[in-house]
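Presented below is the structure to which this report refers.
Excluded from the complex is one protein chain; the other protein chains are retained at their positions.
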Amino acid sequence: MGKGRVEAFTDGVVAIIITIMVLELKVPEGEDFSVLLPQWPHFLSYVLSFIYVGIYWNNLHNMFHTVQHVDGRVLWANMNLLFWLSLMPITTAFMGENHFAAVPAAVYGIDLVLCAVAYWILVAQLHRLHGPETSFAKGLGADFKGRISVVIYLAAIALAFVNHWIAIGLYVLVAVIWFVPDTRFERQIKKEQSR
Amino acid sequence: MGKGRVEAFTDGVVAIIITIMVLELKVPEGEDFSVLLPQWPHFLSYVLSFIYVGIYWNNLHNMFHTVQHVDGRVLWANMNLLFWLSLMPITTAFMGENHFAAVPAAVYGIDLVLCAVAYWILVAQLHRLHGPETSFAKGLGADFKGRISVVIYLAAIALAFVNHWIAIGLYVLVAVIWFVPDTRFERQIKKEQSR
Amino acid sequence: MGKGRVEAFTDGVVAIIITIMVLELKVPEGEDFSVLLPQWPHFLSYVLSFIYVGIYWNNLHNMFHTVQHVDGRVLWANMNLLFWLSLMPITTAFMGENHFAAVPAAVYGIDLVLCAVAYWILVAQLHRLHGPETSFAKGLGADFKGRISVVIYLAAIALAFVNHWIAIGLYVLVAVIWFVPDTRFERQIKKEQSR
Partner (left out) sequence: MGKGRVEAFTDGVVAIIITIMVLELKVPEGEDFSVLLPQWPHFLSYVLSFIYVGIYWNNLHNMFHTVQHVDGRVLWANMNLLFWLSLMPITTAFMGENHFAAVPAAVYGIDLVLCAVAYWILVAQLHRLHGPETSFAKGLGADFKGRISVVIYLAAIALAFVNHWIAIGLYVLVAVIWFVPDTRFERQIKKEQSR
């Protein structure tokens, strides 16, 4: 089964998720600058989630590049990832409306963990399908970033109840770590082209 | 007439349906865990509908794979299916907000029946266009799953008024039956490739 | 300039318009059948607009099939059509919420007239670009349906103030006329292929 339509569907859903998040930013009532200031938690959580969804799109873009084919189990592993990503507009708004309070910050982290686990499952399914000698498997490598992210997310969820700003700081840290797109597949592509 | 744009349009509409459903999940007011618990009916109905729309996408993906061309009647049969699918965000929210009460559960089932019937009509139109000796027709087979689903939906609608949890259980049962994607077309593709 | 991206963008916008219209259908409050009945004007206006947007998609699909290239003026003529189509969710909800009252019914018709005029302008721009001897121009023909539609819309707008159901009846009539997709381009394609 070709990967084209799965890529297109995934891109479509991710494009909609990243864009409808803005609908959770309420239009402030009133017409002077003082009504804008209280919007900063909504805005900041929107920025953070926009970057996270952008990171996922970038990584999916690079990963699917080396994928050769998909099957039913890959389709459902992908659907599972899209499900947890689709909750980001809600967890983002929940965190923004409560000014990054402990529970909403932890819930946001739980969704991030579930997205990361879903990404792992998707990668595992693609690995099963492609075998160890393909560019997909070679590009994959050790996935240090993926593992450290989940560790940081879990720490953030626990520490949210000590001080919720530690949790936010850790989410920003993971975003910074991933900001540089996952170059594993990019490097593998180059290596093969240079042969 | 080529199938490319119909596939792309269908994928686009399905991607939007599956994603805007999340907009019906209201952001809970309050910042502790106690505000999350009452959200479970909304969340559960969202999960169920996400899986149903995912199943439709999977089946449409496999079915269109063996389609060679479309005509005006196929376009409208497809539009008809998209119409009933487009009501899923509303029937889902109606069911979630009323904690799976009898009438909302029955209405949800009625929409599922209408989606299933619309899918049948689409398949019938494609069958008319392709003739009995094409891979489309051969892949189609007896459609046991499609028939049994409608029987279960109808039973669920009736039984919702006895005990609404029976209806929900039956919807979950159909989702499980379909969870394994419709492999008829997949098998037909493989059979032809191996020749 | 190739037509591919314009087609894809147009399909994307039309897919979003047809799907977000459902967000204007409010989830009824209450859990028995009695809360569904008052929803019929919303539902009926949704059905009507779904068919209208579907008709536009079908006609754009057929028309772009014979288009060979586009330029800046075509892009803006297309944007203009998308603008008036994008108002359909609002005019539909306005009509549904007011039970097809005279003014909302007339406003709905005004938007339909503006969509039809925008479609004409788009066709005229494509005609200018393609010249009279292309399959686009030959497929176009006399556009009887387009002309009669605008006449009926204008009659409906005026008659809405006599009896608003006449207006609704006329909108249904135009939908029926167009329901059969615009076969001009389809026929032209067949004619050329058979040579």
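Each chain carries a letter (A, B and C) given by its place in the written order, and its residues are counted from 1.
Here is the rule we use: a residue touches a chain if its C-beta (ideal position, glycine included) is under 8 Å from a C-beta of that chain, and two chains touch if they have at least 3 such contacts.
Being a predicted model, the structure only gives us computed values, none of them experimental.
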Worksheet item: Missing chain touches which shown chains?
Response: A, C
Worksheet item: Touching the left-out chain: which of C:A8, C:A137, C:L154 or C:V172?
Response: C:A8
Practice prompt. Could I get the residues of subunit A that touch the absent chain, sorted low to high?
Written response: 7-8, 11-12, 14-16, 18-20, 22-23, 25, 27-33, 36, 47, 50, 54, 57-58, 61, 65, 179-181, 183, 186, 189
Item to complete: Write the list of subunit C residues that the hidden chain touches.
Response: 1, 5-6, 8-9, 12-13, 16-17, 20, 23-24, 72, 75-76, 79, 82-83, 86-87, 89-90, 93-94, 97-98, 101-104, 107
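The definition used in the following text is that only the chains that are shown with their structure count from here on.
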Worksheet item: Graph of touching chains, which shape: line, ring, star, complete, other?
Response: line
Fill in: Cα superposition of subunit A on its sequence copy subunit B - rotation in ° rounded to nearest 5
90
Discussion item. Under the over-half criterion for shared residue numbers, do copies subunit B and subunit C use the same patch or different patches to meet?
Written reply: different
Discussion item. Measuring centre to centre with CA averages, how many angstrom lie between subunit A and subunit C?
Written reply: 38
Item to complete: Hunt down the residues of subunit B that sit against at least two other chains at once, touch-wise.
Response: 8, 12, 16, 20, 23
